[in-house]
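The structure under discussion appears below in the form of structure tokens.
Shown here: the complex without one of its protein chains, the others still in place.
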Amino acid sequence: MLSGKSMSQYYFFPFVRLTVLSFCLFTATAFAESSEFMPVVPDYKLTFPRDYGAHQDFRIEWWYVTGWLETEDKKPLGFQVTFFRYATGHNQDNPSRFAAKYLIIAHLALSDPAVGKLMHIERTAREGFNLAYAKEGNTDVRLNDWTFVREEDGHYQVDMQANDFGLQLSLTPTQMIMLQDQNGFSRKGPKSEQASYYYSEPHLSVTGTVFRHNKPVTVSGRAWLDHEWSTAYLDSDADGWDWVGANLDDGSALMAFQIRHKNGGKVWAYAALRDASGNISFFNPEQVEFTPTRTWRSPHTDAIYPVAMHIRTGETEWQLMPLLDDQELDSRQSAGAVYWEGAVTLTRDNKPAGRGYLELTGYFKPLAL
Amino acid sequence: MLELCNINKAYAEGRKVLTNLTYTLKAGEYVAIMGDSGVGKSTLLNLIAGLDTPDSGEVRINGVAISALDDDAATQLRREQFGFVFQAFHVLPHLTLRQNIALPLLLNEASLDRVEQMLAEVGLHDRGHHFPRQLSGGELQRVAIARALVHRPKLVLADEPTGNLDPDTAREILQLMRKEIKSNGATGILVTHSHAAAATADIVLNLTKDGLHPARSELS
Partner (left out) sequence: MNSISLFRWLLFGEWRAHMVQLIVVLIAIAVGVAMGFSIHLINTAAFNEFSAASKSLSGQSDLQVRGRKAFFGESLYPMLAGHEGVALANPVLELDVVALGKQQNRNDHKLKIIGIDMFRAAEISPDLLGLPEEGKTLDRLASDTIFLSPAAMEWLQVKQGDSLPLQVGLQTVTLRVAGGLVRARAGQRLAAMDIGAAQWRFQQLGLLSRIELKLKDGVNHAAFKARLTEELGESYWVSETTDQETRIANMSRAYRVNLNMLALVALFTGTFLVFSTQALSVIRRRQQFALLRVLGFTRQQLLRQIITEGVILGVIGSMLGLMLGYAVAAMAIQFLGGDLGSMFFPGVKPSIYFNPLAALTFFWVGLSVTMLGSLVPAFEAVRARPALALRSGSEELAMAKLSAPWFAVICLSFALLFTQLPPIFELPIFGYLAIALLLIGGIALMPRFAGWVFSALFVKLHHRIGAVFTLVLTRLANAPNQAAIALGGILASFSLMVAMAIMVTSFRISVDGWLERVLPADLYVRVTATGDQGGFQPDEQKVISELPHFDRVDFFRTQPLTLEADRPEITLIARPIDQTDPRNTLPMTDDMIAPALLSEGIMPVWVSEAMVDLYGYRVGEKVTLPIGATSSEFLVAGVWRDYGRQFGAVQMQLADYQALTGDSSVNTLALWLQPGITLEEAIANLRQLPFGAALEISRSSDMRALSLEIFDRSFAVTYILEIVAVVIGLLGVAASFSAQTLARAKEFGMLRHIGVMRWQILAILAAEGSLLTTLGVMLGFGLGWGISLILVFIVNPQSFHWTMQLHLPWGWLMVIAAVMLVSATLTALLAGRQAVSGHVIRAVREDW
């Protein structure tokens, strides 16, 4: 059985986003080939629309949308849509159209308090035959009949349907894109190569339809998009990862993460807060602090997650409360990882501030047998 | 012709049946042996026929001790010199009457000429091709008598030959048997319970624990 602890040292950044990969067990031998990929360097200047598209020269890349929706009868729903492109590092010289050079992995999760737990589904395919691809030039990702496309005018169209649930959403930007850290060069650890290119699009306005048991429900809401690509890997002392991205009611956007050290404490941390007018405050590792305020023990895996979290960014105190406790994702059968990814509400200095998504990884401990 | 000398015979379980039995039968005599059930009449017949051996003593036929012969020799002796008539007839069902009667001749590799004569003598001259199942009991016993005498045996042993027959038929059969034994010059031993049957013999003997003794003549 795969344990979060033993695997984590090999994970790419960030944890969760890789744990959904079917090929989560990247060993040192896999990295030996990483020289054929491009490194992430500080002085790269992101250019758009080119950088909306895929980056074949990097090992791993994802588009990650999380958000809060509301049905017509004012019931809240959380959703998470992810598309990964992953270079296997194999088969570069195989002329077959089936050669598995790149994989496309997609993940769809829906948090519905009425259901009481997370509904999720994931798929993987090799790129090829126009059935699965991540195109360059603009965001255009496909996995069989699941698509995530950025149109010329900046709209995103998401269409993902599975047997018993799915969604068709249109995401409209209401703000500028948000380049994280040093103009999109985002450090993940004490070493400079432990980094990714990373931009976010907060405050995407969402309209569309959610399908539950094949019944369509009209929804609207707010979402957050992350697009990140990288080649290098995480620090070997890392144990897990806490991340939050939140659209605040006043139009500002908060993103914070910490990478926890195996011995407690943190390997790295980062936060950025952009106000409605576009002014960004960045916080260095020392200024960012995550403190659990309530834990929840998963009845499925016995893992204990800090589902309610206190975060300090500089002088500001944030409190995160989950939409529902059971937003655990157990993908051991396919992806091999267990983590928590859930819709949360935020208070800022004890006043309601907004809504976002919290990601907690590395908390699953194998059951003692 | 037949000498029984000091014959002792016990059943396997030890019960003595014959003790110190001694008797001599002259050639041409026709004797009837009577006696209570279990006194050893059948055992005596078996001993005479060489089908059983006495515990002690000897059965001599024309001076030959039959109990000293091995099975083949005893069989050979029976084949040539004995004729049998059984209570249950024992006629081979799948042989015709003619074939049944011919059996002893065949065994002795003798000419079959006498078969038709015997058939006629027992009154079945036109039925030689019949099978036994087509015959009545009396008729079957006629066949048996014909078979017993066809090869001119020296000794004819008849064990209750009329036990299965009605009195009229029985009388007929006994007359026939006596006639055939006499006309063929054979010696005859008739074992029977019936006084009427015994009466057809020259001599009636009673078999008791003490031996064979002439019965008080009960001529009617």
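Think of it as A and B in the order they're written, each chain with its own count starting at 1.
By our rule, contacts are C-beta pairs under 8 Å (C-beta built on N, C-alpha and C of every residue); 3 or more make two chains touch, one makes a residue touch a chain.
All values derive from a computational prediction rather than experimental measurement.
Touching the chain that is not shown, out of A:Thr47, A:Asn163 or A:Asn263: A:Asn163 (per the contact rule at the top).
From the options B:Gly40, B:Gly57 or B:Pro132, the residue with contact to the chain not on display is B:Pro132.
The residue touching the chain not shown here, chosen from B:Cys5, B:Val39, B:Val64 or B:Leu107, is B:Leu107. Panel shows chain B; residues 42, 46, 49, 51, 71-72, 75-80, 82-84, 86-88, 90, 92-96, 99, 102-104, 106-109, 131-133, 147 of it touch the chain omitted from the view.
One chain of the complex is left out; on chain A, the residues touching it are 22-27, 29-30, 88-91, 94-100, 103, 123-126, 129-131, 144, 163, 334.
Please note the rule applied: only the chains that are shown with their structure count from here on.
With centres taken as mean Cα positions, chain B sits 121 Å from chain A.
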